[in-house]
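For reference, the structure I am asking about is given below.
Heads up, one of the protein chains got dropped from this complex, but the rest are sitting where they should.
As written, the chain order gives the labels A, B and C, with residue 1 at the start of each chain.
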Amino acid sequence: MSVVHVFGAAGFTGAQLVALLDAHPHFSLGQITARGDAGARLSEVAPEYRVDRRLAAPDVGAVTEGEYAAVCYPHAEAAEVVSQLVDRGARVVDVSADHRLRDPAAYPAVYGFDHPRPELLGEAVYGLPELNRERIRGARLVANPGCYPTAALLAVLPVMGQVVDVVVDAKSGVSGAGRAATPAVHFSTVTDSVRPYGVFGHRHQPEIEQELGMPVVFTPHLVPVDRGLSASCYATFAGASPTQQQLLELYRDRYRDHPFVEVVEAPPGMRPVQRTNYAQVFPAVDPPSGRLAAFGVIDNLMKGAAGQAVQNLNLMEGRPEEEGLDGRP
Amino acid sequence: MSVVHVFGAAGFTGAQLVALLDAHPHFSLGQITARGDAGARLSEVAPEYRVDRRLAAPDVGAVTEGEYAAVCYPHAEAAEVVSQLVDRGARVVDVSADHRLRDPAAYPAVYGFDHPRPELLGEAVYGLPELNRERIRGARLVANPGCYPTAALLAVLPVMGQVVDVVVDAKSGVSGAGRAATPAVHFSTVTDSVRPYGVFGHRHQPEIEQELGMPVVFTPHLVPVDRGLSASCYATFAGASPTQQQLLELYRDRYRDHPFVEVVEAPPGMRPVQRTNYAQVFPAVDPPSGRLAAFGVIDNLMKGAAGQAVQNLNLMEGRPEEEGLDGRP
Amino acid sequence: MSVVHVFGAAGFTGAQLVALLDAHPHFSLGQITARGDAGARLSEVAPEYRVDRRLAAPDVGAVTEGEYAAVCYPHAEAAEVVSQLVDRGARVVDVSADHRLRDPAAYPAVYGFDHPRPELLGEAVYGLPELNRERIRGARLVANPGCYPTAALLAVLPVMGQVVDVVVDAKSGVSGAGRAATPAVHFSTVTDSVRPYGVFGHRHQPEIEQELGMPVVFTPHLVPVDRGLSASCYATFAGASPTQQQLLELYRDRYRDHPFVEVVEAPPGMRPVQRTNYAQVFPAVDPPSGRLAAFGVIDNLMKGAAGQAVQNLNLMEGRPEEEGLDGRP
Partner (left out) sequence: MSVVHVFGAAGFTGAQLVALLDAHPHFSLGQITARGDAGARLSEVAPEYRVDRRLAAPDVGAVTEGEYAAVCYPHAEAAEVVSQLVDRGARVVDVSADHRLRDPAAYPAVYGFDHPRPELLGEAVYGLPELNRERIRGARLVANPGCYPTAALLAVLPVMGQVVDVVVDAKSGVSGAGRAATPAVHFSTVTDSVRPYGVFGHRHQPEIEQELGMPVVFTPHLVPVDRGLSASCYATFAGASPTQQQLLELYRDRYRDHPFVEVVEAPPGMRPVQRTNYAQVFPAVDPPSGRLAAFGVIDNLMKGAAGQAVQNLNLMEGRPEEEGLDGRP
């Protein structure tokens, strides 16, 4: 058993992560921390998980070398504690956005703060196992991807380098906005409506662009769904288009050894992936025009956050990638 | 044209009331006030109504004798301004709870404050037109009923005095909780769930009991609905039970002259009354047991609040009861 | 008063159309027909509208010259009755898809039937008033646009001819699928999910392409919403991009005289247009890349179907365009 400390365990992602680790056959929980809710029991904050552990104030000094830590803080608040944890010899999965972008200059522009440890940006491995599995295994610091980038990247990775003019139109459930009670997540605002936001300015756009190595247009939408994220991606083949059958084969080959990506044969809804770490992807080509439409769906708190963090921890620890993640919904 | 001032126009009820009055053929809007949102336009706060008027800080001193005022403040905050308005000679519909209970002693117990003008409690007319139409016409001060009591009372009024052991199990849409963004109205809390609350302690229970003249058991439930309120009422006939046909006739007779109550022949859903001032009621009797089940549905912001306020203003002004309320959804 | 006959009045669109015409100050209802539900009252089929009229079997022979008719049949079923109505001298709004495409050869390919009166395709005016207002005024036959094309076209019309590579990602409420109870509209299938469908094959794609005069990529999505449709459109300026301010001015100028299109300053949700004939559009430009994102929202049964039909009838009859459509939700 190896210990994992979870910093920021009272939010939607942190609580889901604690629940996964609490049931994990290999990892054991260390600290589970909260700042506002310190002293409460997790079962009061997130009763659906039935994890009866007390939330404590964070104590980085109690983390010892070789232990694991996952940091589920809001962006700009994680960088400092991640830095301290790395210095103490912990292996860290930063579930926040604070180490996803490799260019230090991006942080002031995109996230509004100067990064305190730019050299860690060069070291951090972007934690999408379907892209960087081997590098994750040996990493000291893994930057857990954003929810939108996870779905979008999984949808287009197999044709990366073959397509141009990528447009990503994504739809996220409300849990992606976190537990804070704001007017934007009031039931009467969200229900029975769809709303685009963050047009040409969402922080996940440069993250997708970094990993695809090209500019993209990205628009997220809020939909009246609790958990689930759907990315519809459009692009054009730069060269000759494959047939639909060739395209499906290409996708199947790309993901053959990746247990959490299911290549399906029709545009996927959210149901089959909700509360699981699975992604479903479906590519379609219109040969006359050379246009591609590729769809990816995930559960935003699982493959889009906490589940992917466990997948990364499994890889870092040399465990089977699916361990503790194979439960059905 | 008579002037109506609306105090507290930025909340769900106040904005709906302004929208109704703005389109009303007889009334014209005076002040529309807000405290937090003063200076904003109503079309920014509640764009769906397309009422392009500026919210102002309240100015009771500008209200003149014979004008109308509707007060849409939270309970305990309305009593003082209602008192001032009455003193200035205005005719007031208090949409808050501050004049619904006739017993001054109830206010500390139920609402947590000492009523500043107990003599107004004796004067205020309980503004359910189906119960007090004539008294409303001449009233200086009308206490607009609560949303739950409106639905429950309309469901059981026709058999009042004939039944005992009343149980009211009610389900309200989330807009009934108001515009404030609290954890209880977070989309991820409300969606895909039903939750009882206020068991044996909801403030609408004494209001229902006052009007029915007997104790009731009342439990509200929050349901994943925006607008709409359903009250399922159970009771026992004290004497001989009517047949189902006799019961329906009794209800039809009771509401024959009341344009906003529709007696229907099957248990009503919320759809046909949403965004209207209509109530639908359906009574059922189980003759062997003498048990009654009576159902009432309303739109909580219309017949349960702002629409009923307009209905009361129409009566006070001697206008047709339906004026400005006959629009379809 | 002029008479309008409504063929196919029991579906979602037909019932909404009858409700609008029943309350219209100028038009009066003639036949309101249904095939399966003939004999029923509309208030039984669609109680929310409170229109107590009997549905009858269709009788085209009773339509006389100069009367109006609206045909709300499924595609492939409307063409024949439209043909007969035109021959009888009626002025017809075909709310179905049967006269939207001008190319007769498109019908077998797109809709699976040979069009019985190809010459009517040349005569029919595509009934988007914001595009063809003058031609609609004099038309004998108006082809009421599809719901998706209405939202998409309104979003991009102001830059038509200036942009290339148009991608339309649209999200529709379930009422767009009609009243028939199919597995695809089962609550347990739709709720808490988003699902793309009709990839590279939806019938509204050639309709959008016809009106824009260029190929587009179009993907519809089903969302857990009752009424409402949102189209997010992406394109690239062929020449120099305008600034955001210039773009907004361009849109405002384009729609200055069109009462039902509101150019807003942020990405629109569905709420402000639900149950109204309004569209809201918002364009955004990313000057560095020359990319455009343009958003349009409508109520699929109003501006996307029945409301637009009334708008067209108003124009055909020389009435004010907003007549009977200015009600608030």
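Just a few scattered comments:
Quick note on the criterion: a residue touches a chain if its C-beta (ideal position, glycine included) is under 8 Å from a C-beta of that chain, and two chains touch if they have at least 3 such contacts.
None of these values were measured; they are calculated from a predicted model.
Within the set C:32, C:125, C:190 or C:315, the residue that contacts the chain not displayed is C:190. Among A:47, A:66, A:183 or A:201, only A:47 touches the chain that is left out of the view. Of the candidate positions A:104, A:178, A:215 or A:272, contact with the unshown chain belongs to A:272. Along subunit A, the points of touch with the absent chain fall at residues 19, 23, 47-50, 191-192, 271-272, 274-275, 327-329.
One chain of the complex is left out; on subunit B, the residues touching it are 165, 167, 169, 171, 173, 189, 192-197, 199-200, 215, 217, 219, 221, 223-228, 230, 232, 234, 236, 267-271, 274, 284-286, 289, 291, 293, 295. Residues touching the missing chain, restricted to subunit C, are 12, 174-175, 179, 181-183, 185-192, 224, 226 (touch as defined at the top).
The working rule: only the chains that are shown with their structure count from here on.
Chain C has the C-alpha centroid lying closest to the overall centroid of all protein C-alpha atoms shown.
The interface carrying the most C-beta pairs in contact is the one between chains A-C. Per-chain Cα centroids separate subunit A from subunit B by 46 Å.
The geometric centre of subunit A is 39 Å away from that of subunit C, both derived from CA atoms.
Subunit B and subunit C have centres, each the mean of its CA atoms, that are 37 Å apart. Listed for subunit B are residues 191-192, each touching two or more other chains.
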